[in-house]
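Note that this complex is displayed minus one protein chain, with the remaining chains in position.
Coming up: subunit A.
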Amino acid sequence: MSEITEIEKPSEILKTVDEVIASMQYRFHPENCTNLKAIYQWQLKNPDRNFYISIDCGTFQITEGEHPSPNVTVETDTEVYLKLVNGQMKDVIAVVTGKLRVRGSISTAQKLNRIFI
């Protein structure tokens, strides 16, 4: 197993999805995905916004829209997404209360926690 780097929550509150996307280059930890090729799709509601992140062995690219066959799809609403990103809601609470739906491979999904925060 490769060395895992601990990542901390962002020190500033991210107020919009655009701010979250812009911050990703600073929150990306390539050393935690050196062997990973995967597509993570986000489907946000209220307001609607779809984008996906392609991880390719230590690099990433963000694309607006829907990928035809993502490995993992995360569905939630924008407010919950921002709370999760800012550490204002635990992901377990979002899952149990039905506010967050994660579809696809669990092992790929759980890697995301260490690629971006």
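The working rule: contacts are C-beta pairs under 8 Å (C-beta built on N, C-alpha and C of every residue); 3 or more make two chains touch, one makes a residue touch a chain; residues count from 1.
Throughout what follows, contacts and distances are computed from a predicted model.
Undergrad: Which name from "Succinate--CoA ligase subunit beta", "Para-aminobenzoate N-oxygenase AurF", "RnfABCDGE type electron transport complex subunit D" or "Urease accessory protein UreF" does UniProt give the chain that's left off?
TA: Protein name of the absent chain (UniProt record): "Para-aminobenzoate N-oxygenase AurF".
Undergrad: Looking at the whole complex, which of A:20, A:53, A:82 or A:102 touches the chain that is not displayed?
TA: Once the missing chain is taken into account, the touching residue is A:102.
Undergrad: Which residue among A:22, A:57 or A:93 touches the omitted chain?
TA: Answering carefully, the residue with contact to the hidden chain is A:93.
Undergrad: Identify the residues of subunit A touching the omitted chain, counting contacts across the whole complex.
TA: With respect to the unshown chain, the touching residues of subunit A are 1, 4, 89-90, 92-93, 95-98, 100-107, 109-111, 113.
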